[in-house]
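This structure is in structure tokens; I'll ask about it shortly.
A single protein chain has been removed from this complex, and every other one stays in its place.
In order of appearance the chains are A and B, and numbering begins at 1 in each one.
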Amino acid sequence: MARKLMKGNEAIAAAAINAGCRHFFGYPITPQNEIPEYMSRELPKVGGAYVQAESEVAAINMIYGAAGAGARVLTSSSSPGISLMQEGISYIAGAELPCVLVNIMRGGPGLGGVQPSQADYFQATRGGGHGDYRVLVLAPANLQEAVDLTQLAFDLADRYRNPVMVLADGMIGQLMEPVEITPYRPAPDLPPKDWATSGTARSGGRQRVINSLYLDPNDLERHVRAIHAKYAEAERRETRFELIRCEDADVVLVAYGTTSRIARSALEKCRRLGLRVGLLRPITLYPFPAAAFEQVMARAKSFLVVEMSMGQMLDDVKIAVAGRRPVGFYGRTGGVVPTPDEVVRQVQTLPGGTAT
Amino acid sequence: MSSPPHSPPLPPPPADAASASAGGHDGKRASTPEVIFVEDLCKGCELCLSVCPTKVLKIDTTRVNRRGYYPAVIYNLAECSGCGACAKICPDSVITVRR
Partner (left out) sequence: MKVVYEKSRGLTDTPMHYCPGCTHGIIHKLVAETLVELDVLGRAVLVCPVGCAVFAYEYFNCDAQEAAHGRAPAVATGIKRVLPDNVVFTYQGDGDLASIGTAEIVHAAMRGENITVVFVNNAIYGMTGGQMAPTTLLGQPTTTSPAGRARVGQGAPLRVCEMLATIDATAYIARTSVHTIPRLNGAKRAIKKAFQMQLDRKGFSLVEVLSTCPTNWGLSPVDALRWVEQNMIPVYPLGVFKDVDGGS
């Protein structure tokens, strides 16, 4: 397929359709409205269905039903709407259903603002809803990666029977870049959906029930442990990250999504100043790429986490570094996007951040 | 709208009527319906008694079933019309009626 100039939101939607998604249930909220709009235009052309739900609460429950019926399904929203979806996401994880969620993050908390932010990291990676579950979280940094990760998300959702979130921010949603909707084939070893509620006539009389209710605590514990065995497998197999110029880096920047591009620009500026700076870019936020830190630990003198938040991924970095090096933080929030110069100035305050 | 009128009260059953909870017809009256109670499903709610037009059901308080309830039984199969109202209203599908 040829590359074409697309808006991030539309590229994500196009990627989903390309990956076999034929059902979208969602609700308008800035800055992701192009996703439902694109779906409402394009899904009928491929025999799919776009349903504008009455709220994000309803939308996530439609997702639950459609996923339980065996379909590849997508919903998208932005921070406050994702908050409304938390109950449904917990149910989807508890019932072991596959689905892909897209969060185009905006400033919060509360009604907040519509400009980009990364302040939903905790919500995305720490469950967000109630109970012992995780969501697999993928964080694209550019539109091509958004396309590729969206398509991957459907495979991961089917493989692990769990919600998978593409966590982007308003910048990625609104940017226009050249993308190729890469040719897609589902992974060959995905398990069949022999649990879908398509009617006992199709299952040879065997009743199928989609459920997350386990009143006996021993049953519930067994169930939760089984789900966590899936997460352990995902931690072994699905962790993704990128290292840029870390082989000789004194200060390692840690950033994801749009912020990683700003950090990359800051890295270039620092290098021109004679500072040895590298970038560790998580691509999966859950599972968090703790192993990446081991690769750079020997050489690095300090880490600088840069986020569009008050410091959320910061916690995971501190866990990974385990006190072995100083971990600094620079953040802007409320929808403010940091500049590379601000990051450079912050680097210069850290061990290893001055030219020798 | 009013509910249908209750059936006029029937004369009390003959003094020597036997309990017939297991159903099955006696060979002398071919039209006697077959009424079977799966007794251990019964919760003694008495809905069946309340809709029986010939009042042939009662709660047997001499014993409890496996669930701990006094079960409903048919004690006068001879007067049973086989209408199936008891079976219809039973929430637990305890009763089968054949005619």
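Methods note: a contact is a pair of C-beta atoms (placed from the backbone, for glycine too) under 8 Å apart; a residue touches a chain by one contact, two chains touch by 3 or more.
None of these values were measured; they are calculated from a predicted model.
For the chain left out of this panel, the touching residue among A:208, A:223, A:240 or A:299 is A:208.
Summarising the interface, chain B meets the missing chain with residues 1, 3-4, 33-34, 41, 43-47, 49-51, 69, 82-85, 87-93, 95-99.
One chain is missing from the display, and on chain A it is touched by residues 23, 25, 49, 51, 53-55, 57-59, 61-71, 73, 87-88, 91, 95, 197-203, 205, 207-213.
Everything that follows uses one rule, which is that only the chains that are shown with their structure count from here on.
Separating the centre of chain A from that of chain B, both taken as means of CA atoms, is a distance of 63 Å.
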